[in-house]
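As you look at this complex, bear in mind that one protein chain is not there, while each of the others sits in place.
Labels run A and B following the written order; every chain starts at residue 1.
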Amino acid sequence: MTPDRLRLRAGARAIALGAVAAAALLLPSLAGTYYIRLATGIYMFGLLAAAWNLIGGYTGYPDFGGAAFLGIGAYATGIMMVRAHTPFPVALTSGCLLAAGVAVLMGSLLLRLRGHYFAIATLGFMLVLQQLAANLEITGGGSGMNLPVARTFTTFYYWMLGALALAIAAGWVLPGLRVGYALAAIRENQDAAQVLGIAPLPYKIIAYAGNAFLFAAAGGIYAYWFTFIDPPTVFNVDFTIQAIVMTLFGGPGTAAGPLVGAVILKSLDTVLTSRSVFLHNVFFGALVCVLVIFAPRGIAEIARAPGGLLQAIRAELRESRL
Amino acid sequence: MPRAFGILVAMIVATALAGAVTGPSRGAEVLKIGAPLAATGADAREGALTKQGYDLWAETVNARGGIKVGGTQYTVQIVYYDDQSKAQISAELTDKLVSQDHVNFLLGPYGSATTFADAGIAEKFKIPMVEANGAARRIFQQGYKFVFGALSPADEYAAAMLKAAVTLTPRPETVAVLSSDDLFSLEVANGARDWAEHNGLKVVFFQKYPVGVSDLSAPLTTIKSLGPDILLGSGHLQESLLVMKQAQTLNVNAKFFGFTVGPTTPDFVKALGPAAEYVFASSQWTPDVKYTGPVFGSAMDYARMFEQKYGFVPDYHAAESSAAGLALQLAIEKAGSIDPQTVRDALASLDVVTFYGRIKFNADGLNVYKPMVTVQIQHGKVMTVWPADVAPVSAIYPTPAWSARR
Partner (left out) sequence: MRLPEPLRVPAHAVGTVSVAAQIALQNALNGLLIGGTYATVALGFSLVWGILNIVNLAHGALVMLGAYATFWLFTLYGVDPLLSLPLTGAALFVFGYALQRGIVNQVIRAPFLITFLLTFGLELLITNIAQAVWTADIRSVTTSYSGWSLSLGPLTLPVVRGASLLIAFVVAVLLHALLTRTRLGTAIRATASDQEAARLMGIPIARVYAVTFGIAAASAGIAGGLISLSFPIFPAMGAGYTLIAFVVCVLGGLGSVPGALLGGLVLGLLQTYAASWLGPNYDNIVAFSVLILVLLVRPAGLLGRAQRFRG
């Protein structure tokens, strides 16, 4: 590619980026409340997917306990706002930092595990926190907790958008950083990376803490947005699973992939929910199956494949079936 | 990457455009009423019962020519969405019902947590919501003005059973409470503890279990060693079934088995067979209550109408749901308008006796004027046993020991 064309592409990309930003910033003044709510929800899942992408996509560690940090963020924000009357931004930031701190502690233990074992250990950690929240006094126990009611819902749109931008940006700059290289090496072959002098644990902890910080951000905003939280709602494995499916759909280990996945799947889910009261979960289940069989590296990968869609699918099948 | 970006731009722009084009398409003579309701998830069973109640009301009203407002007859159309038993989805759908589907009014979802989430949305849009399946008092302590609960609040569930229990001889003295760890069940359980302690009953056991627990043999073993007169289960249908099954096989004998949710649903007797005998439950309503009112006639008439349509005798879930629709209808007719604010005011000052009992809302929007009843399963049927003036039969007490049962 010539430098000219490169510059042209960079320009096109800047324009596209500007258009996205403008559309996102202006949406609340154009759309009705339902669409604002819908968009806020989509951003939330985009945020979760982008956060999971840090540990699951870039690092290759299948974290199934992301909701643990979502719950920490939600409860920390709630407790500080209700019991200490802390302003929301302060409470939210504290919640995020707390979650990142917990991630450093737990990560230094859990990140020694690999594969299925890492997956189940993180899930177990999330379930332990869920039950802990149900048994504590300060969280309101199983009865849950009410946060103060905000005057307008549009603020949450912008909070979620901001957190999403942060998450996307993290995914954007990561591959260029030393951490990014180290994580890629760990993902491809951890033992080889070790031989090359990369001590894996600290890098993995950085990715894990980043993932935790962003999950907590989603949780804190969610708590204030919905004003009522209880342990099963925030410490909910559904959040993690959806983030994973969306990331895989959009393309793991890419900056925009998780958001693309979230936008498409959440929109589809919304349409299905309103069309068919009984069968939307069946559709969703079938979609997941079809997706992982035919396009396990995401739709972007398939769309970009040189020989076209069908050939890419055929190649994929040849590779992974027996 | 550029391709992914293109998709993204298109998506966001499309969403923005779609949001900008919001054309209200309100039918002239159709009254649209929205109801987010669990068709899947943990509350799917109760959600189905609720829907039957709503549907029966809508069909009955429409068969009579609809709701008359001034000179116009409005046909009722209920718009349902599946909230998957999840509060956040329920709230999202409530928003959609109001701002997309432009429903005139709302009926409540099933469950306290979902009702709680939806109430905030209804309040924000100032659209009256009449609900009959969220009994937690906390919903009504938020100062909401547009949310009305036609049912008796959570603490009444336990109180009704205990009030019935202390009229029995020999008077029970000790109570064990086993509660699910969620907002509604805990309000019930705490209500039971308070009432018991203020009325000379001793609470010898009080424990919480996680929602959807699969084994309760350990707490039942402890309860067995304590030998309480009353065993009170505060939870959901599935857990009530579990307690009874395991109490039977572990030979746990109480003189009074009582549950807040479960025994009144048709599944309970079907699933337990003879082990369901003698079980007590509190109920918002039974066909035995002696109330008569507009549209449905008496409680018996309602039960007959329901049975004709669905093939089984309705429990309170269906009745309270029909009553919610009825309350809304009566308020609209009284207001002579479908303006949300006017109808809200009419609801606030509503005071009628219906097949379901008296419907009148206090300042919080809660119907504290209708008493609950206590039922007992006798010969496989749900029979009203308390209060005495409406009960066709008296309670069988004490419950015989398992060893003496067959």
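Operating definition for what follows: contacts are C-beta pairs under 8 Å (C-beta built on N, C-alpha and C of every residue); 3 or more make two chains touch, one makes a residue touch a chain.
Since this is a predicted model, take the numbers as computed values, not measurements.
Between the chain not shown and the residues A:Thr33, A:Thr59, A:Ser94 or A:Gln130, the one that touches is A:Gln130.
Contact with the chain that does not appear here is found for just one residue of A:Ser29, A:Gln194 or A:Ser320, A:Ser320.
Contact with the omitted chain, checked across B:Thr169, B:Ser214 or B:Gln308, is made by B:Ser214. The omitted chain makes contact with subunit B at the following residues, 40-42, 44-45, 48, 181, 207-210, 212-219, 221-222, 225, 237-238, 241-242, 245-246, 248-251, 267, 270-275, 402-403, 406. The omitted chain makes contact with subunit A at the following residues, 56, 62, 109-110, 112-113, 115-117, 119-121, 123-125, 127-128, 130-132, 134-135, 142, 241, 244-245, 248, 278-279, 281-282, 284-289, 291-293, 296, 317, 319-322.
The definition used in the following text is that only the chains that are shown with their structure count from here on.
Distance between chain centres (mean CA atoms), subunit A to subunit B: 36 Å. Subunit B makes touch with subunit A in their complex at residues 1-9, 11-13, 15-20, 22, 39-40, 80-82, 84, 86-89, 91-93, 95-96, 98-100, 113, 116-117, 120, 124-125, 138, 142, 180-183, 186-187, 208, 210-211.
Of all residues in subunit A, only 9, 12-13, 16-17, 19-20, 23-24, 26-27, 30-39, 41, 131, 134, 141-144, 146, 149, 153, 222, 226-228, 230, 232-233, 250-251, 254-257, 259-260, 263-264, 267, 273-274, 277-278, 280-281, 300, 303-304 touch subunit B in the complex they form.
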